[in-house]
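Apart from one protein chain that is not included, each protein chain of the complex appears where it belongs.
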Amino acid sequence: MAIRRGRGVAAINYPTGMNLGGDPTQALVHSTPTGNFMVTLSSVDLGQGMKQIMAQICAETIGVPTDRVVVDTADTDTGPHCMGTFASRGTHRAGNAVIQAAREARQVMLEVAAEELEVNASDLETDGQGNILVKGAPQRSISIFDVALSAHFKRGRSISGRGMFLIPRSYPEKETGAMKPSTCYAHACTVAEVEVDDETGEVTVLTVKNVFEIGRALNPKLVEQQLVGGSWMGISHALYETTEPYYPNRDHGGTDFNQYLMPGPGDLAETEIIVLERPSADGPYGAKGPGEMCANPQIPAVANAVFDAVGVRIDTLPITPERILRALKAQAGAPN
Amino acid sequence: MAKVPVQFTLNGAEKAEFIDSGTTLLNALRDKIGDTSPKGGCHQGTCGACSVILDGELRLSCLTLAETCNGAAITTTSGLSEGGVLHPLQRAFLDAFATQCGFCTPGMIMAAKVLLDHTPNPSRDEVVEALSGNICRCTGYEPIIQAVLTAARSNSQHAA
Partner (left out) sequence: MELRKSYFADQRKDDLHEIGQPRPRSDSPGHVTGKTAYFADRNFPGMLHLKMVRSPHHHARIRSIDISEVEKHPGVVKVLTAKDVPHNVYTILILIQIGPEDETVLADGKVRWKGEAVVAILAETERAAQEAAAKVKVDYEVLPAVFDMEEALKPGAPIVNEYHGQNYYLYDSGECRKVRLGDVEAGFAGADHVLEQAYQSSPIEHAPTETTGCIVAPEGNDRFTCYTNTQAMFFTLDNASIILQMPGNKLHFVGGTVGGGFGGKVDVIVEPIAILGAKLTGRPVSFIYSREEEMQISSPRAAEKVVIKDGVMKDGRIVARKVTGYTDAGAYSRHSPYGAQKGAGHYPGPYTIPNVWIDTYCVYTNRTPSSAMRGFGVTIGDFALEVQMDKLARLIGMDPLEFRFINAYRDGDMKAHRQPTEGAALIECMQEASRAANWPVAEKYLSMSSYTKGA
């Protein structure tokens, strides 16, 4: 009886957005009288930082600092339609809608600035700090604060824009299954290292090294949050989680956090996250959806590592000590 | 149903209410007094989201009867910042990006505060032990552990 070590690898891809498309999201953007910007949506923030990312996307597109953007969302009386926050679609779909709305608002903003500066709007650029400059002559400039005041009180213009993003729905061909499930895919490769106690069947995940390709990390810290939490959930799925431990038997389902098991703060694997960026052709600033795929590769990587450690295949999730011990017994030729 | 009086201090302020006998401290705080910072994640003592500090000790407010808290001093996460200045733990949670959905955060901060009140320079294992009654489904725990360790370090620097 011994503690045995093993490691396993898995590589995966994952589609961004609802399968087969057809999932719209809209956004509205407008400026306040003093040149702050309001993004109006009906998308839901589940904790992934939807509001923060939409603010950064709007700010980048308009050309102002992020703290000048406020996101108002999840109210059906004010926010235009969003299909919902799921299917790794929030950043991709809503982000594209916000870009389109922000571009329209930016154009009006530049037109008003052009009137104030007596130049063509096409000769203007933003400095990202809240100012609009004449290209090549940055001493000729106007603040976005002043442009917004002018638009509101002098020129009678609405610095606002409408955005809509929709991937046309694909319908699978009946016999061949020809279809377009998604327009872009995130990727991952995970190497997991485990210890298996062949006496108790207990698995300890020592390390997980995750490489994720996510298009573009729009806010690296928010991406990191998703990826670290997802990696934890993947390990949790691999080793612990089930509402029906003896499926398809319907008994013994857990009803609280004492019975429904997940790794606690004392059960964490040493986790390494590396991010690659291959911008997607239709993503907002190249982003793909990282939220779901980041929890997938750890499951097979752990399963393969368990095999590498003790030489038994557990092809049924979760990989519990009971399953490992039964497999070890079977391998040794003992009755189950 | 007969009402019973309860009186305690919440974040330093006197509170007095008449409640139904059998009301949990969690429901009294949220529904009667209006402090919604303790969260009801399970109402069965298994998630820690409802954690408060009662006379210096960590308590699951969902398993504590409000009528047993007469005369107690209760602290919740909503009472930690003073004059708009965040408590070092709150600051550390922000800086470590240790919140995602935020639902477990007030309970986590309560558990961490009791730890640091008793053990100002905890080891990682002590932090893990202190947080082990609190469930988080978003973060994978590591950022929370780091936030508590960071807060402990900043506390000890202040003390020095």
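For reference, chains read A and B in written order, and residue numbers begin at 1 within each chain.
Methods note: a contact is a pair of C-beta atoms (placed from the backbone, for glycine too) under 8 Å apart; a residue touches a chain by one contact, two chains touch by 3 or more.
From a predicted model like this one, the values you see are computed outputs, not experimental measurements.
Enquirer: Where the complex has a chain not shown, which of A:27, A:55 or A:309 is the residue touching it?
Expert: Going through A:27, A:55 or A:309 one by one, A:55 is the residue touching the chain not shown.
Enquirer: Just to verify: which one of A:167, A:205, A:218 or A:310 makes contact with the chain not shown?
Expert: A:218
Enquirer: In the full complex, which residues of chain B touch the absent chain?
Expert: Spelled out for chain B, the touching residues are 20, 22, 30-31, 34-44, 46-47, 49, 76-78, 80-81, 86, 89-90, 93-94, 97, 99-106, 109, 135-138.
Enquirer: Using the document's contact rule, name the residues of chain A that touch the chain not shown here.
Expert: Against the left-out chain, chain A lists 7-15, 19-20, 22, 42-47, 49, 51-52, 55-57, 59-60, 63, 65-66, 71, 73-77, 79, 81-87, 128, 172, 174-185, 187-191, 209, 211-213, 216-224, 227-228, 230, 233, 237-238, 241-245, 247-250, 253-257, 260, 262, 272-281, 285-286, 291-293, 295-297, 299-301, 303-304, 307, 313, 315-318.
As a working rule, only the chains that are shown with their structure count from here on.
Enquirer: How many angstrom lie between the CA centroids of chain A and chain B, rounded to a whole number?
Expert: 30
Enquirer: Within the complex, which stretch of chain B touches chain A?
Expert: Chain B residues touching chain A: 42, 44, 46-47, 97, 99-103, 125, 127-129, 131-132, 135, 137-145.
Enquirer: Within the complex, which stretch of chain A touches chain B?
Expert: Its residues touching chain B are 46-49, 221-222, 224-225, 228-233, 256-258, 262, 264-266, 268, 271.
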